[in-house]
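Since the structure comes first, as structure tokens, the remarks are kept for the end.
Every protein chain but one is kept in place in this view of the complex.
Then we have chain A:
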Amino acid sequence: MAAIAKAPARPARAGRGVRTRDGWWAGLFLAPQVAFLLVFLVVPLGYAVYLSLVQWDGFGPKTFVGLGNFTAQLTDADFLRAVWNTAKLALITVPVGLVLAVLIAAGLAGIKGSGFYRVLYFMPVVTSSVAVALIWQVILADDDNGVLNSTLRRLGLDGPDWLGDPGWVIVAIAIVTIWSSLGLNVVIFLAGLQTIPPQIVEAARIDGASSARIFRSITLPMLSPTIFFSTVVAVISSFQAFDQIYVLVNPAHNEGARTIVYQVYKLGFKDFQFGMSSAAALILLVLTLLVTLVQFAAQKRFVHYDS
């Protein structure tokens, strides 16, 4: 009886030993990443939270102000304008960019020699954002050198001052953002399209479904997890837009181009108000989290994970 009782204990001990060894190895391999996260994410985030509660100019003593920096930012016209500008940018770039990417990917999936077009669409993604901004500066300039407005003038149309008019600048930024991120979304959607079993599409065709019906009833629902992923990523990157805008326009001279990240940069490194800057950065973090949570809540209704 005792022997029988001991018998199953051996594999259990051996299993624990394996698990312990695996655990050690896993810990060893994960340690650098955990250390990296701690040093470059958790510690700075903690420090940002601390800084958001103080008044500090970068050199002198820090004065505790509680939530004062947050209330100051949330009632500051410049910050609220930056939030609105950021929201406008996301509202234009996310739907327009994704719809274009889905349509292009669906088109490319059905043609021969699509590799050439994939490379073509992907090229802006691997181009430096500064170079992209400089090229678009020339295209969008409202003078004799401005390619777009010169062309419009030849057609008898009067184009707006894309980069100078605060009312139009977000549209200009959105155009550049969509252009430079389109390739990445197209590639993601092409990968998503390849996961759709061809026999389902084939069966629908045999049943007489049109291409539009197949796209609406099969492609889109089965692509919805990819669309959801791309939407989340696109919203986050719109919220974090900065470098391209900074080079393309000059947010200091055009209030229409001031996004939240620019405001964070300005408060910290131009006005030397690190408490305010950290508070603005944390508000951005909370906004991003909230929007992402809403997206995750909404996905239950629109995203189909079953085939």
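We take it that a residue touches a chain if its C-beta (ideal position, glycine included) is under 8 Å from a C-beta of that chain, and two chains touch if they have at least 3 such contacts; residues count from 1.
Following the convention adopted for this analysis, contacts and distances are computed from a predicted model.
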| item | value |
| --- | --- |
| Among "Multiple sugar transport system substrate-binding protein", "Ion-translocating oxidoreductase complex subunit C", "ABC transporter integral membrane protein" or "Circularly permuted ATP-grasp type 2 domain-containing protein", UniProt-listed name of the chain not shown | "Multiple sugar transport system substrate-binding protein" |
| Residue touching the undisplayed chain, where the options are A:G23, A:P44 or A:G58 | A:G58 |
| From A:V54, A:A141, A:L184 or A:I218, residue that would touch the chain that is not displayed | A:A141 |
| Hidden-chain contact residue, picked from the options A:W24, A:F269 or A:F296 | A:F269 |
| Interface residues of chain A (partner: the chain not displayed) | 57-60, 141-145, 161, 164, 166, 250, 252-253, 255, 265-266, 269-272 |
